[in-house]
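Missing here is one protein chain; the remaining ones are kept as they sit in the complex.
All chains are identified by letter, namely A and B, in their written order; residue positions are counted from 1 within each chain.
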Amino acid sequence: MADPRFFAAAGPFTLRELATIAGAEIANGDEARRFVDVAPLGAAGPEDVSFLDNRRYLDAFRQSRAGACLVAPDAVKAAPSGMNLLIAKDPYRAYAKVAAAFHPPRAFEPGIHPAAHIGKDARIGEGCRIEAGAAIGARADIGRRCHIAANAVIGEGVAIGDDGWIGPGVSISHAVLGRRAIVHGGARIGQDGFGFALGPQGHLKVPQLGRVVIGDDVEIGANTTIDRGAGPDTVVGDGTKIDNLVQIAHNVRIGRGCVIVAQVGISGSTRIGDFVMLGGQAGLTGHLEIGDGAKVAAQAGVMRDIEPGVTVGGSPAVPQRQWLKGVALIERMTRKD
Amino acid sequence: MADPRFFAAAGPFTLRELATIAGAEIANGDEARRFVDVAPLGAAGPEDVSFLDNRRYLDAFRQSRAGACLVAPDAVKAAPSGMNLLIAKDPYRAYAKVAAAFHPPRAFEPGIHPAAHIGKDARIGEGCRIEAGAAIGARADIGRRCHIAANAVIGEGVAIGDDGWIGPGVSISHAVLGRRAIVHGGARIGQDGFGFALGPQGHLKVPQLGRVVIGDDVEIGANTTIDRGAGPDTVVGDGTKIDNLVQIAHNVRIGRGCVIVAQVGISGSTRIGDFVMLGGQAGLTGHLEIGDGAKVAAQAGVMRDIEPGVTVGGSPAVPQRQWLKGVALIERMTRKD
Partner (left out) sequence: MADPRFFAAAGPFTLRELATIAGAEIANGDEARRFVDVAPLGAAGPEDVSFLDNRRYLDAFRQSRAGACLVAPDAVKAAPSGMNLLIAKDPYRAYAKVAAAFHPPRAFEPGIHPAAHIGKDARIGEGCRIEAGAAIGARADIGRRCHIAANAVIGEGVAIGDDGWIGPGVSISHAVLGRRAIVHGGARIGQDGFGFALGPQGHLKVPQLGRVVIGDDVEIGANTTIDRGAGPDTVVGDGTKIDNLVQIAHNVRIGRGCVIVAQVGISGSTRIGDFVMLGGQAGLTGHLEIGDGAKVAAQAGVMRDIEPGVTVGGSPAVPQRQWLKGVALIERMTRKD
């Protein structure tokens, strides 16, 4: 049960309603039966809805006391008797919808807190909530229904699309964000890229004259940093999700639908295609081309371009099979006495 | 000498008083002699107390001009003549107590700054200090004698135990913290975990319905991020110390007395036992079990469970002896021409 101090609750919902919400089909279930919450397989009781998305949890599924469960078609035969089944092609996605129905985001009260600071000629769309201590720079353009949390700092001229959520203590400058942006606490967007003309007489700062341009439906993790471009822009494509403590340097271009796990670092001017996955703590050097659908293992160190669809691992990174072969080789050589 | 702009000073203390503070015994010393400060072996003078905790500094000890020194029993014979000795089983722990006596934390003036923002029905315990720009959400519950620094943001319903110190610009939501918490500047606690139902039609955000639950005597470093659970909670046990820029993902459970060095990343649902040590920049993939007392070397990449008490290193991580053998092997092969 989600802690009511932190989460709203809705429901109960009948199995029929849940099927509609989830886009699922009912198998041997009681359509009128009511459910009160979601819960993991091991914790769920007769009034809860659970889900099975990973074969590693098949045993937990077999023993679960959940009243209903979202499952893929091939798991039906393993279900304990009496469990109501909701069949979905993607049970995790179906669960996300059901969980959101039971625990809808808390509606926020719109309004500009008297202790928020709104710069000259800033435009604040209707239905926004601007919390205490938030500072919106002159000429900024904030879309409708945006939520700017306490002590966030939005720089001069920054544009944020409709339905954005900007977390506490975030700072954004020199940037244009699309719709439905989610920026978690402490993320830093738009500061100077790390550019210097190096030399023994002192490193001369090179003006960073680009922006950060972020598409629609992008999520950016807590304390992540995205520097603005040096001349070209730094770009993050629609639907890309970025975890916490990620570093994205100037001029990097990231495509659509990428997933970038925590503590990844991407060096300047590297270009990343669509639907690329970067594992945690991976590092990419500058000026690379990473093809669509490429995957990079956690902690990999990428120093060369990656062809579309290829998976790499290791540091320096090589194709995954080769990397695993090297790992196995060392393991054999070091184990055998 | 600690800079008086930043540190309070107390004393002088006699050798007798210092022995009591340190829980140490006096060996060939002048009980009534007075000391004015602590200092490292190389910088200490006749009125200072120093300590020897590491055999690497034995030479510095032999040559030190410190008036007194905290030492383990076996170092007594190496002491320069005339030095007052305070014998302790754990000289570093004894030093911590003596240093805290000479430089006690500055007492803070309780009070709620007029520019702090206190939400509806928030409870603030007696003796708290809430600084300018701090924002405490509705129904939050702040214990006694807590210090909430400037521009920290405490979310709705968050509970913080007695004697907490929450640094500048921190944000905390969906969380329950124990007593004597120390949370350094910019740490982010309780934001959404990184959970999506992935798919080419777009990655669907999965509601994150758990909390962050933190025990007593936990310290959390600057700009560290701890995501709340997806359904279960993210948990940090009593007495665990976490350094700067660490990432702790949703559903991670960390036991008691762990030490987690800077820039470590722990992926979702991994469980860590008691008194585990994680070296700097180490990464752990998700859903692992790390046994009590395990140790992970800096930069290691842990992809499998670790048995209690085992030390691992390398990426992918293997038992330390095996890792070092592999390192030595490569070194031999690459050096020999």
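The rule is simple: a residue touches a chain if its C-beta (ideal position, glycine included) is under 8 Å from a C-beta of that chain, and two chains touch if they have at least 3 such contacts.
Model, not experiment: these values are computed from the prediction.
Chemist: Kindly state which of the options B:Ser64, B:Asn84, B:Gln208 or B:Gln263 is in contact with the chain not pictured.
Modeler: Considering the complete complex, B:Gln263 is the one touching the chain left out.
Chemist: Decide which residue listed in B:Leu18, B:Leu86 or B:Leu245 touches the omitted chain of the complex.
Modeler: B:Leu245
Chemist: What subunit B residues would touch the chain not displayed?
Modeler: 2-3, 5-7, 38-40, 56, 90, 92-93, 95-97, 99-100, 103, 113, 115, 131-133, 149-151, 167-169, 182, 184-186, 217, 219, 221-223, 239, 241, 243-245, 257, 259, 261-263, 275, 280-281, 298-299, 315, 327, 330-331, 333-335
Chemist: Contacts of subunit A with the missing chain: which residues?
Modeler: So the residues of subunit A touching the missing chain come out as 115, 117, 133, 135, 139, 151, 153, 155-157, 159, 169, 171, 173-174, 186, 188, 191-192, 194, 196-200, 202-207, 209-211, 223, 225, 227, 231-232, 245, 247, 249, 263, 265, 267, 281, 283, 285, 287, 301, 315-316, 318, 322-323, 325-326, 329-330.
Going forward, only the chains that are shown with their structure count from here on.
Chemist: Please tell me the distance, in whole Å, between the geometric centres of subunit A and subunit B computed from their C-alpha atoms.
Modeler: Distance between chain centres, rounded to whole Å: 28 Å.
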